[in-house]
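Data block below; observations after.
One protein chain is absent from this view; the other protein chains keep their places.
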Amino acid sequence: MSGEQVASEPFEPVVIGFTCNWCSYRAADLAGTARIKYAPNVRLIRLMCSGRLDPTFILDALARGADGVLISGCHPGECHYVDQNLNTLRRFRMLERILPALGIEPQRVQLVWASAAEGTQLAHEIDRMVEEVRGLGPLDWPARMAAAGGRTGPGVSPVGWPAGSRGEPEPGAIKGATEPPGVHA
Amino acid sequence: MSAGNGRPAGAAAAGVANEAGRPRIGVYVCHCGTNIAGTVDVAEVRRWAEERLADRGVVVARDYKFMCSSLGQELIEKDVAELGLDRVVVAACSPHMHEATFRGACARAGLNPYLCELVSIREQDSWVHTDGVAATAKARAILSGGVERVRHHEPLEPLRVHINPATLVVGGGIAGIQTALEIADAGFPVYLVEREPSIGGHMAQFDKTFPTLDCSACILTPRMYSAGSHPNVRLLTWSEVINVEGFVGSFKVTVLRKARYIDTDLCTGCGICQEKCPRKILDVVYEAGLGYRKGVYTPFPQAVPKYPVIDRANCTFFDNGKCKACEKFCPTGAIDFEQQDEIVTLEVGNIVLATGYELFDPRRIAQYGYGRLANVFTSLEFERLSNAAGPTQGRVVLRDGVTEPRTVGIIHCVGSRDRNFNNYCSAICCMQSLKFAHLVKEHTGATVYEFYIDMRTAAKAYDEFYQRVLEEGTIFVRGKVAEVTEVARTPEEEGKLVLQVEDTLIGRQRRIPVDMVILSCGLEPRHDTKKVAQLFGISCSADGWLIEKHPKLDPVATMEEGVFIAGCVSGPKDIPTSVAQGAAAAARVLGHIQQGELALEPIKAAVDPDVCSGCRICNGLCPFNAITFREDRMVSEVNPALCQGCGTCVAACPAGAMSGTCFSDEQILAQVEGLLLANLQGTAGREAVSA
Amino acid sequence: MIVQEVVPGRGRTGNARFLEEVSAATAGVSRLEMCIQCGCCGGSCPSAAEMDHTPRRLFALIRAGMRDEVLASNTPWMCVSCYHCVVRCPQGVHVVDVMYTLKSMAAHQRAYRDATAPDFSRTFVRNVEAYGRSFELGLTALHYLKHFRLRLPGMAPMGIGMMTRGRLGLRPRRIEGSDQLAAILRRAKGLEDGS
Partner (left out) sequence: MSHYLYYPGCSMESSAAAYRESLETVLGPLGIRLEEIDDWNCCGATEYVGISLLPAYALIARNLALAARQADGTRTLVAACSACYLNLAKADHYLQESRTLAANVNSALGAGGLAYRAGSVTVRHLLEVIITDVGLDAVRAAVSRPLSGLRVAPYLGCMVPRPDPDHRWTDHERPRELDLLLAALGAEVVDYPLKTECCGGHMTQISPAIGFELIRRLIAEATRLGADLMVTVCPMCQMNVDAFQGETNRHFGTHYRMPILFYTQLMGLAFGREAREVGIGRELVDARPALARIGLPVPSTAAEETPETKAARIEAAHRRRQALPMPPMPGDAREEGPR
């Protein structure tokens, strides 16, 4: 998988981070204002709430070349929208279970809570995750799937599913997945 | 209110795909002086955008020293007009800083402001990375993400909401009183909610205020009285907010009014019930544990309102059904044991939180001996001790209630500037300690030692007060007291409290025997601040104080539109600052009221009824009950007035029928694509990091 | 007491480095650079009276780069490892561990003025290296013989009392893996000298 990686150039992972407008994006802003340094390998996207995060976004990011995805929202109990981050948690738990089936190490997708005051902590978590992903090596998912039996190519459908994996698992099963309320981590 | 899904009539519904021709995007890279340009090669980013993003619709790219300056904005306005731009991407600071600025520039040029996207290459790039090459590569990726995203933006109109002119102020200390009076004097109704039986807060406990030594009661009581009698202020004391719904302009607040067991229409506040009540209770709130109150009580004689409350948990009648002494002796028959707790709902347009602080509990510092050594006092205890209306009528005496101290040690920074407890400086302790030194001298003539680490007297007339206390002969020892012990080593130490400290200006350990120790305790967030924050949808800092919208430029606003903060709830403050903040919060509220309505971000969810399968998964998800199921059409529907725009329903809809403005699937996926540079021909995402 | 002058030109670079050097040689994170000179350590110290500098002042000397003055100080050797300063320090400075570092630096360079304490530690270490266990009688006897010969007669009743009550072994106990331990310590010393 990573054998083709140019030997002279060290592997620099790319991690896409989904943050929420109220806590984790502000934590990133705070890290900036406080000039706290962290690995440049992460690129953040702002959502209003981590609950907005559709698992397909994550798979899309991985299919398009990200080596890891960081999900970050308010701490449980501190969600700006009451408790929508708990939905994030449920979706994350489910995603964790299906990632191995898709040939992806679960450590490539991580959930980190960060309040608006936790710039330092978020920076620390980013550094930790980047190092973990660096340790895993490049994901190069499309090639990996091809090697695993040609189930998928790099083609990406409009909603972000690797073309070959459509229906396995059923995207709808993910999109609509809501475990019974009250299932907290 | 003219809520809708925010789309102006006739606007294209699905972004670029449906528009004729290619988008015409302008890209503007800000240097922010050296803030960005010091790390990121902005000219290179601009060049790259010109070349590599041209086939993504970028027709012009510029870099400029300060994009937010009027010249920078004019640059954008000019390009929109002259080059016919229909999309703008600014790579500069956080959208929380300048999004409104650049949207404004676009609007002035006739471009719908929602067709402008601000991406952060400062807070999330130049400020957090040191490697210029990697930071520049990341800036390219971030910009690319913005460009892809903006292609899917649609023209939108802000939502306009009506502002209810009534305001809720939570907390009846000096900050809350000031806010309430400012708004009420401007002619608008205010509800002032206070947990205790009277307003007044901590200031009502003090005897003198630094640096002027004004009598605290003399300057506070008139304000309390005004608040209590103002036709525009409705006091709800002995009450707590238990629920908050809605948003700026139309909050719906539920308040629990605990039963007073007093008919306030009949009560004259004569105080006979308090005299006759046989139940004596240690008053840990107003008397700081140094005095007693009755089961039926007003915390202090000047209380506003004047009506007492019956403390149900400490009432003999409620314990065993006997007593009723208060009822027997009440001349107007105002005692009413049948009263019930009451729930009231208030409709307000704005909310000001002024819930104050709590004193650091020095029992956590065992080596200072508070609670074990009788003559160690907290700052609040000393306030009561020196107060003419306090438990000793203003006599400064030891715990035995009789003996005047001949030597007093005052310890600064108790629980503050100490990573075992609180990292922050409590701001008021130096001045409060100086005040104590003065009062001890004045009341007893005792020798006073002040033990400090650094003297902080940075406000008007504060350092002059320090000079005065020096003149009075107070002995200053620079050193953090290590311990207070009763174990004597010499005959002079027998029966005394010994302060063991390094006098750092001599470089020697000293043991200084005193009769009384005053701990200048720091201020802490109230123990339930986190709960309050959640109730009102705002957040706490790591130290537990509420967070301002901007610590310097917007100190009384919060991230939640229409919720403001004043006084110590956001961190330790002296009285002048708390009062100033109270007035500032009032000014912000009055600004909203004066406008009558407010423009809000049109971030809302909407259902496409043709696609909705009626599965109702979204119905239960919405925390604001904004989604209802239309039985007649078998589809779900979003009530835009209730929707807060979190987007959880969008993510959950299995049919893809739910969409969210400003954060649509297309926009987010496009941004991901851009960030990974998957939008470019023949490049991999990795390029941006390692190139 | 002679306070060493910092030589202009030479002092500057040596200055800041000394704090770093002490910090780097300390187990865990020393937080020495966080000291705000409040004196809580010096106020807490049970042997402060006997120290030529309070710990706080010693830290200021380290910060000033006054290496010789610091390593000659008796302060680290007077430390009794009571950890009062450590738990009270408002800045979380690992005072005791820094003292250990200064001791080992001074011991290494024989920079101390009074050899009593370093000798005691060395005797202890030699015992442990030889047997794997500490040998109280040998330690005390040797040490007193060298440094407090005059006190020895006064201590005799105590020594005899300890012995008659079965509290002093007359010969040291050796562990079975003393060779293994020696190998471990040898490599540890090699690593330390190498670094």
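A, B and C label the chains in the order they appear, each numbered from 1.
One rule holds in what follows: a contact is a pair of C-beta atoms (placed from the backbone, for glycine too) under 8 Å apart; a residue touches a chain by one contact, two chains touch by 3 or more.
Please read all numbers here as calculations on a predicted model, not as lab measurements.
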Omitted chain - touching chains that are shown: B, C
Touch criterion as defined above, residue of B:370, B:564 or B:663 at the omitted chain: B:370
Among B:71, B:218 or B:282, residue touching the chain not depicted: B:282
Residues from chain C at the interface with the omitted partner, ascending: 25-29, 46-47, 49-50, 76-78, 80-84, 86-88, 96, 99-101, 103-104, 107-108, 116-118, 120-122, 124-125, 128, 132-134, 136-137, 139-140, 143-144, 147-148, 151, 154-155, 157-158, 161-162, 165-169, 173, 175-177, 180-181, 183-189, 191-192, 195
Residue ranges of chain B at the interface with the undisplayed chain: 281-282, 284, 289-292, 311, 313-314, 363, 366-367, 370-372, 374, 378, 385, 391-392, 397, 399-402, 483, 485-487, 489
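The criterion applied here is as follows: only the chains that are shown with their structure count from here on.
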Chain contact graph, described as a line, ring, star, complete graph or other shape: line
Centre distance in Å when chain A and chain B are each reduced to the mean of their C-alpha atoms: 32
Cα-centroid distance, chain A relative to chain C, in whole angstrom: 50
Computed distance of Cα centres, chain C from chain B, in Å: 49
Where chain C touches two or more other chains at once, by residue number: none
Two or more partner chains touched - positions in chain B: none
Chain B to chain C touching residues, read off their complex: 367, 413, 417-420, 453, 478-483, 500-504, 507-509
Chain A partner contacts - residues on chain B that touch it in the complex: 94-96, 120, 122-125, 127-131, 134-135, 137-138, 141-142, 145, 533-534, 537, 539-542, 547, 559-560, 603, 615, 617, 620-621, 623-624, 644-648, 650-656, 660, 662-663, 665, 668-669, 671-673, 675-678, 684-686, 688-690
Chain B-facing residues of chain A, complex: 9-10, 12-14, 16, 22-23, 25-26, 28-29, 31-33, 35-38, 40-41, 43-49, 51-54, 57, 60-61, 64-66, 74, 77-78, 80-84, 87, 91, 115-118, 123, 138, 158-160, 172, 175-176, 178, 181
